[in-house]
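Complex shown without one protein chain; remaining protein chains in place.
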Amino acid sequence: MQMESLYQEIILDHYKHPHGRGLRDPFGAEVHHVNPTCGDEITLRVQLGGTDAEAKVEDVSYDGQGCSISQASASVLYELLVGKTVGEALAVSEEFRTLMQGRGKVEPDEDVLEDAVAFAGVAKYPARVKCALLSWMAFKDATAQAVGAETGGTP
Amino acid sequence: MQMESLYQEIILDHYKHPHGRGLRDPFGAEVHHVNPTCGDEITLRVQLGGTDAEAKVEDVSYDGQGCSISQASASVLYELLVGKTVGEALAVSEEFRTLMQGRGKVEPDEDVLEDAVAFAGVAKYPARVKCALLSWMAFKDATAQAVGAETGGTP
Amino acid sequence: MTATAARPSALDVEAIRADFPILSRTVRDGRKLVYLDSGATSQKPRQVLDAEREFYEQHNAAVHRGAHQLAEEATDLYEGARATVAAFIGAQFDEIVFTKNATEGINLVAYSLGNAATAGPEAARFAVGPGDEIVVTEMEHHANLLPWQQLCQRTGATLRWFGLTDDGRLDLSDVDSVITGRAKVVALTHQSNALGTINPLEVISARAHAVGALVVLDACQSVPHMPVDVMSTGADFVAFSGHKMLGPTGVGVLWGRRELLAAMPPFLTGGSMIEVVRMEGSTFAPPPMRFEAGVPNIAQAVGLGAAVDYLDAVGMEKVHAHERALTAYALDGLATVDGLRIIGPPTNEARGGAVSFTVDGIHPHDVGQVLDDLGVAVRVGHHCAWPVMRRYAVPATTRATFYLYNSTDDIDALVAGVEQAKRFFS
Partner (left out) sequence: MTATAARPSALDVEAIRADFPILSRTVRDGRKLVYLDSGATSQKPRQVLDAEREFYEQHNAAVHRGAHQLAEEATDLYEGARATVAAFIGAQFDEIVFTKNATEGINLVAYSLGNAATAGPEAARFAVGPGDEIVVTEMEHHANLLPWQQLCQRTGATLRWFGLTDDGRLDLSDVDSVITGRAKVVALTHQSNALGTINPLEVISARAHAVGALVVLDACQSVPHMPVDVMSTGADFVAFSGHKMLGPTGVGVLWGRRELLAAMPPFLTGGSMIEVVRMEGSTFAPPPMRFEAGVPNIAQAVGLGAAVDYLDAVGMEKVHAHERALTAYALDGLATVDGLRIIGPPTNEARGGAVSFTVDGIHPHDVGQVLDDLGVAVRVGHHCAWPVMRRYAVPATTRATFYLYNSTDDIDALVAGVEQAKRFFS
């Protein structure tokens, strides 16, 4: 089965045992994203330690419904991004997006992506790329809002 | 040239020397018909000697612009219908319509249609059938209006 | 599974399949293609492709416009297709409007009604405004829901709807309070693409007509699959798509009662739908031309005519019987899978060959992926009927749909594939 390139062991593990799942307080911003083709949804919160690129991502919490790919992807995101600076986290996000949209022709950088390299096979299934990206897009959006909200709040 | 089956000598004669052309008084009804595909137009008046099927078609007068087929057809209509009873005239019109819409498969009845049999070839050119029918449709419409107007006007 | 179920009908499926080139291709790792997604779009027989190609290679011209021979031939073929489609659904020739898909057909009706308010006295009876109601159902495809939501938004009318019962039927317990005297339109689907349900039209159209409302029928999933005579549906308008009935993409049909089409204002405007045009204002041609602005989808209409000829030659009664048998076989087969839940009528009563289901603990997307890997093409998601998913509290379903070229082997592959997905994700 070609399918094993899609459903890597790591993905199935994260799917069955998601990390960081559940919505938590405190949070700087919360967003709700939907995949209009399949109806999958995610609610995602971020808590940052400040407003600049050097600020820490203190927590990412999430809930929602979705397929194994989207669920595992949120779990990996949690593992990877919490504890990084905002700048680093967005850089990893960007690398992940490039991998996903690369149609299987982009070589993943394991140093940057760690467990997320397991998603390399998803890039060959265009219909699933959106599943893998759902939480990452939500993270980017929430982070922008959190930074904006806090910056806006500074006198 | 196949075209000679379309442009019968009689048609060209009527086209070059139209009979009854020009708008005249008195008239019981006037209509204006247009062929939307080519922009050809006819204004046509009828004067009837009464309101029932036995009433005479006393005059048909017309003006407008159009191709040889539509002009000749109006001229032949004038020749054929003026002097007939309304009932007879409508019967001839119906016969003519059947011939025109018969796609070249209807045998024309020369006793009824006289000169109008020359249009038999037009039926093989669907785009021209509307040209040939323009004045006939106008006649039918005007006659219905003339009968209706006079009937309506009777106390 | 009984012996009769295994040989579902008199259809010679092997002979039919030979007409569909795509059915002999393989997918993924050289798997035989098992196409169970005809509810989304059907495959096309050689005869349809040949008709389109012959049109382009021999007769292509703009219709209704030229005085030259190609234009005559193209017009004859296009209008011939109209006559073919009309006969197929028991309609008059000039009641058939070619659209680009069913979606456009339904939008046409909604926009024409919306335009009626400013289109002069003749059209006033069609006008929709505040206080008026538009009635739909909770099982509508987005194509028969959003145009009405939008019409309400534009005009201030109110949208109302029939809810659904737990077993996938319309809740008709209180028809008269859903369709009130304020209803102007009742729009519903003949067969649900998400649930498979076939709706009882008589009770709804009787009530609709009693209060003077127009009935708009979405026949996307019925006309391709069973004999439909528009006059006996009780509907005033019927819309369907060519691509779901062996025809090309890019063509649909709207049927409307002659006297309604004749009085309604136009929707799309432009060339070929006019009577007289002046800078100051224009008048319009009678239907069907009034509703076909611009150079139409000529080759596609011709292709659809060929598709109808193909279906006619097979016989719609037989197509329907074949699909009923396949559906029974599928319901039986899927019932053997532990943890599988049918979303929609669980029995073969008043239902067509769209079978939606969920599998405990596995997301439909993942079920679909495993099936795809095995060569079995199904659809996953909300099937453009998102409110149905909400109603049954599922994120999405996996849906298999059948057509004349499917056999019980295809369904065996489906059932085996679902079992495999369960093993994979257990």
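A, B and C are the chain letters, set down in written order, and residue numbers restart from 1 in every chain.
Simple rule for what comes next: a residue touches a chain if its C-beta (ideal position, glycine included) is under 8 Å from a C-beta of that chain, and two chains touch if they have at least 3 such contacts.
Quick caveat, the model's predicted, so the values are computed rather than measured.
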Query raised in the report: Which one, C:A18, C:A127 or C:L146, makes contact with the chain that was left out?
Result: C:L146
**Report entry** Residue of C:T75, C:T197 or C:S272 in touch with the missing chain, whole complex considered
**Finding:** C:S272
Query raised in the report: List the chain B residues touching the unshown chain?
Result: 1-3, 6-7, 12, 37-41, 65-69, 71, 125, 128, 131
Query - Absent chain, residues of chain A that touch it - result: 34, 36-37, 125-128
Report summary line: chain C positions in touch with the non-displayed chain are 21-22, 25, 27-28, 33, 35, 37, 40-41, 43-44, 49, 52-53, 56-62, 65-71, 100-104, 106-107, 111, 115, 118-119, 138, 141-147, 149-150, 153-154, 159, 161, 241, 243, 248-251, 266, 268-272, 274, 276-279, 281-282, 293-300, 365, 368-369, 371-372, 376-381, 384, 386-387, 390
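The definition used in the following text is that only the chains that are shown with their structure count from here on.
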Query raised in the report: Which of the two pairs, A-C or B-C, is linked by more C-beta contacts?
Result: A-C
Requested in this report: Averaging only over C-alpha atoms, locate the centres of chain A and chain B and give their separation in whole Å.
Outcome: 77
Query - Separation of chain B from chain C, taking each centre as the mean of its C-alpha atoms, in whole Å - result: 45
**Report entry** Residues of chain A touching at least two other chains
**Finding:** none
Report summary line: Note: chain C residues in touch with at least two other chains are none
